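As you look at this complex, bear in mind that one protein chain is not there, while each of the others sits in place.
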Amino acid sequence: MSTANSPKTYRLTVPSIPDRITQVDEFLEANLQKAGIADEIISDIAIAVTEIVNNAIDHGNAGDPEKMVKMNVTISAEEVAIEVTDEGGGFDPGAVADPLAEENLLREVGRGIFIVRHLMDTVSINGVPGKGTTVRAVKKLPPATS
Amino acid sequence: MSTANSPKTYRLTVPSIPDRITQVDEFLEANLQKAGIADEIISDIAIAVTEIVNNAIDHGNAGDPEKMVKMNVTISAEEVAIEVTDEGGGFDPGAVADPLAEENLLREVGRGIFIVRHLMDTVSINGVPGKGTTVRAVKKLPPATS
Amino acid sequence: MKLSHREEAGVAILEPRGKIMGGPDATLLHDQLHEFIKEGKLKVIIDLSGVDWMNSTGLGILISGLTTLRNNKGELKLANVTEKIQSLLTITKLVTVFDAHDSIDEAIKSF
Partner (left out) sequence: MKLSHREEAGVAILEPRGKIMGGPDATLLHDQLHEFIKEGKLKVIIDLSGVDWMNSTGLGILISGLTTLRNNKGELKLANVTEKIQSLLTITKLVTVFDAHDSIDEAIKSF
């Protein structure tokens, strides 16, 4: 693979409009495909990233189209690192209700971060009141077979 | 009132498009207002008629825009009679579930005919398989005070 | 029906106006409730003061709002129920299902 040794970073900024998630996904998947990453892994990353960006739009920026969501996608031979930053009030991930608790099973929402942690290898959430939230999630890639 | 002694019939035919209910209501209310009927009574009739026409569109004609719903509104000094006919398969009003039963209270649907019977003085439902359903509902008017 | 909404003391307040008779009305109200759920606004009041009348479609929308919010650990309250709507709630036994209040203030305090 030609990109094997030099990490590349791709950047996208979108306004907080729910329908823009389609554009975010297309941008992400196109760049991962260009880097020769397997479809199986691409869909895991895409699921996780759409969760994170939906949260940034809905919760962080509360759907205010004046507020932006920034995404960096860094692809190296070893991993794909995603960083999503919003302009919201930050939040405490420890305070999120357990989506596996019996009484929460029929809730329509509340599984996003849980799924991100399951699909990605490392996830860090940095919410600073007044400065927004940055979520960083990394997916390790299998060693190249060629 | 000038129309006191000569019953007048107004006719409207609409295709089975759910949004057309607005037009049906406007047609009905305009004619009842013209006849000098009190607002209180107009809204009772309007509630009942929108129930009947929604049923004709949704259940009778199953939302097929090629099938029509016909409405006659006859206004006399004594009463307002409504007749709504669809092109559906007819139905058995006796088989409709009781909307007051405990286990049906949280259903979103199933209260229409019950409400029509409550608001109007006489209601007859004539469903003929292959010939559609005609619902006739009459509201008695209070004696004129002038 | 026309629909607007506002927020007060952390409670989302829906303000339908006009008549709730079916057609486009159900979608409008339902979409707004789902928008609230997505944004984590789970305390919702429907202010009925501006509603001239509703038929069973309107009642169905209220029930859908109630059950959807409950499934998501939220709560729906009604405020300013007019006489005509109160009578529909009574004959359909839905008075036993909804928590209705005489004013927005009282509805807010009841959460």
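A, B and C are the chain letters, set down in written order, and residue numbers restart from 1 in every chain.
Everything below uses one rule, namely that a contact is a pair of C-beta atoms (placed from the backbone, for glycine too) under 8 Å apart; a residue touches a chain by one contact, two chains touch by 3 or more.
Keep in mind it's a predicted model, so treat the numbers as computed, not measured.
Every shown chain touched by the omitted chain in the complete complex is listed here: A, B, C. Touch with the hidden chain on the side of chain C covers residues 26-27, 30-31, 34, 38, 63-64, 67-68, 71.
Take chain B: the residues that touch the chain left off the picture are 58-59, 62-63, 103-104, 106-109. Residue positions on chain A in contact with the hidden chain: 18-22, 25, 43, 46-48, 50-51, 54, 99-100, 105-112, 114-115, 118, in rising order.
Throughout what follows, only the chains that are shown with their structure count from here on.
Of all chains shown, C has the CA centroid lying nearest to the centroid of every protein CA atom.
Most remote chain with respect to chain B, judged by CA-atom centres, is A. Separation between the centroids of chain A and chain B, computed from CA atoms only, is 53 Å. Centre-to-centre separation between chain B and chain C, using Cα means, comes to 25 Å.
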